[in-house]
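Here the complex is missing one protein chain, while the rest keep their positions.
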């Protein structure tokens, strides 16, 4: 299915080498102040060719808003938008028509649909995420009315890891370098390791950390749409994502409860916790503390390096992929992670309005 | 919301100290062979008091099927079931009425609903998972028609870790010990560490690993309901879960693409991969290989040990929790993980029937 | 599917001759004052055996609330309820096992599911509507917080028609007679025509008119969930219903626009219309005027009279139905119509809370 959300629902469409990608954001409340420039700015953070460590595909990724915004405000009707594809070199993919690229979705699409649009990965291309970033930018505009702030950054690339906790770093520095790691020294190491991978015709994965500040207590559903479950599903829906955790996460499993529990205290009439292993969510519901989470990305499957695989006739073949690809998707995935988080939080903001008479 | 699934939809109800817990499974196709004994057997794997390392609350957890099954087969109508609560000591919770237990959902429920049923955690109690295990047992009955097999086991408790990969162990041994770790030596260590935690009035977390065999290629949606995203959301919806990954998961982020990619080959006309870092899912769609995943559980928040916290008036208080609790929930969570996985896979089996004309 | 609603969602289960019927109402906001007596009172208006013109099946239809209500208020968690079946004479249906009753769902269930529970019509029995009346009673409790009032009455039975417009009659008289027509003279004629039909082993249809007062302007979605579309779907989901219209309805098609249009005027600062051909809904959205609608019921298919039909082997047979049936369902359908209307309006009340920032 191509829709996410309960009240605020984003539906996306479009393929990498088709005419365009785009989406419809339904359920955006009327009266949200929305700036086209801000949407475009988020798309620019995602767009290809933004630095030497990203793909060199040239796309301006200019968005056209078709409906739902009037005089700078949402009208309550569906917000539709479209981004035309321009620089698709579909001929780069001609030799792939009958080949299953390793760890790509070529084979699984055939298994699912009995056919596939082989040009550029079709719908499985990360180009689809343009629509998410656009939808997420509008969700961020909703959150602005609530002073909720969402930030994501690259905390690991391959083996290069930013070991500092998010509370120890300046989140305003995220966009100060091309790899989007707020620690400039670690950022340099990350850039270097990506350059190395590129030089070796290889690719790298890593981890993006997300932080959401200002979420009021009470968001999230107790059972199946726990706030972290919806966040997790949103993140796991991003291309190349292999894992998600929040708060203490996988590292928390070794702690005893007496250390892991977050003691409550009160200050200035507010309910706070001394530690935040809960990651701002208890019993699936936000408690007002920062929400923090991690998203694990595998190394991208597209390699320039020669690989062996099979074709549709199940014959062994070798391939060398042309096309223009990112050696590491994480720098460009930062705005995608933020967008998906914004969509989830804004959706729960609206849902929570219905939970008390 | 209290419903999960697209075609096969489970809705649950009930609180820990109310009259009963139960659920409705809607969308089960007609003609599925369903054994009441098998459903009860799964509930027995989850029920309290099954060993000395679980809570001593005494519940037979006997299920009554109210509708939707006739002559041992599903009729296509909603399958409703109920499990009465019997041994609830609600008075154990009287002193908690106005207190926010650390890392529990007491405070967040108040924030969400303006009130809460304080007895036994109400809806946030893991007793709600009875309905999931029952629903999952029916989902397993659907999967039996497809020869799909789901197994989960405890792979880590606190710092005690089963380092072997699932392919190196005999998954038929899972229920051979009370901790549900298929390696008897590691199981003994896990049991001992749980006994220690209990003696110290403390609690432990850990990891459950899941393995799904026999899933045909083609299940899962390309964008927002990727098979692993739906699995992840289902797992993150289980009480105390803090993280989810699949295939190479968080460990895969350090590998270069040239090692991480799973080369295709063919044998006996089948399409297979030499490695399985993909965890059986590529582009969100199953590729026919085993699906494997990990679920991280925090140490349970309920401690016998004295803790400091605040009450509704935001005064500092100390609490010592009575009630009967598990020092480590993982042994009893194994059937819950299996149940949630079964619900997701069965749902996608049905959905996939609609994907080609 | 067995769920209705967007935010406020009712899922029902159970068969006529199974153990029970019941449901789960999810999404009820916390803090709604709910009286068990009022729910039971609505069920009593629906229950069999309430007068000599209804079926003589004896059921107390006593409801048990299992979850979601605490100290007389909703807690925000799912409200589950169950009504046990007691007086089912399943043996009455033994001879129907292989026969397709005319205009019943016997044949279509077999076509759909490949099997059916032949006892009492199974899920197609109007006994399922118990769950709707219970859910609707809770929805009415929500509407009480908004001073919205829903009334339905029998306006036609066979050829006996109450020609007065709802504005000309006293809606407080609806329950003053057993046929639930607020005009006592017409009611007597209706009762007599039902007695006649019963004496002739025949059945009758008719029309129920609904009136909803106090709905604030702004409810309903502009395109696919227009308020009248959701009302219509809810009514068309009631057993034996063949048609729905609202406002001027089918009669309005002969009027020219210059007469049909409802001119706006203002009084005491309120926006009102001089006529109400719109039936309180314009462009799918409530305008604050009364909402009125009609629901057409066919004569019930179950006849004592001998009928010819075919069996599963497609052989011609004659049947004479035992079982205890209503010669006319309309008197008992009044609370069902009200319940479905209440569920729809309450759902849109909640949805509307999300439509402006």
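Letters A, B and C name the chains as they come in the text, with residue numbers starting at 1 for each one.
As a working rule, a residue touches a chain if its C-beta (ideal position, glycine included) is under 8 Å from a C-beta of that chain, and two chains touch if they have at least 3 such contacts.
The structure displayed is predicted, hence computed values, not measured ones.
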Looking at A:76, A:182 or A:327, which residue reaches the missing chain?
A:76
From the list C:31, C:49, C:102 or C:214, which touches the chain that is not on show?
C:102
Per the touch rule stated above, chain A touches the missing chain via residues 1-3, 9, 11-15, 18-22, 24, 26-27, 30-31, 64, 66-68, 70, 73, 75-80, 82, 112-117, 122-123
In the complete complex, which positions of chain B touch the hidden chain?
7, 27, 29-32, 74, 76-77, 142, 145, 222, 350-351, 353-357
Since one chain isn't shown, list which residues of chain C touch it in the complete complex.
1-4, 6, 12, 100, 102-105, 107-109, 111-114, 123-124, 128, 156, 158-159, 197, 200, 202-207, 216-226, 228-230, 232-234, 236-237, 239, 242-250, 252-258, 260-266, 269, 271, 273, 277-279, 281-288, 294, 296-303, 305, 307-310, 314-316, 352, 355-356
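Following the convention adopted for this analysis, only the chains that are shown with their structure count from here on.
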Please give the pair of chains with the highest number of C-beta contact pairs.
A-B
Approximately how many whole Å separate the CA-defined centres of chain A and chain C?
46
Separation of chain A from chain B, taking each centre as the mean of its C-alpha atoms, in whole Å:
26
Please report how many Å separate the Cα centroid of chain B from that of chain C, as a whole number.
39
Enumerate the residues of chain C that touch no fewer than two other chains.
27, 30-31, 76-77
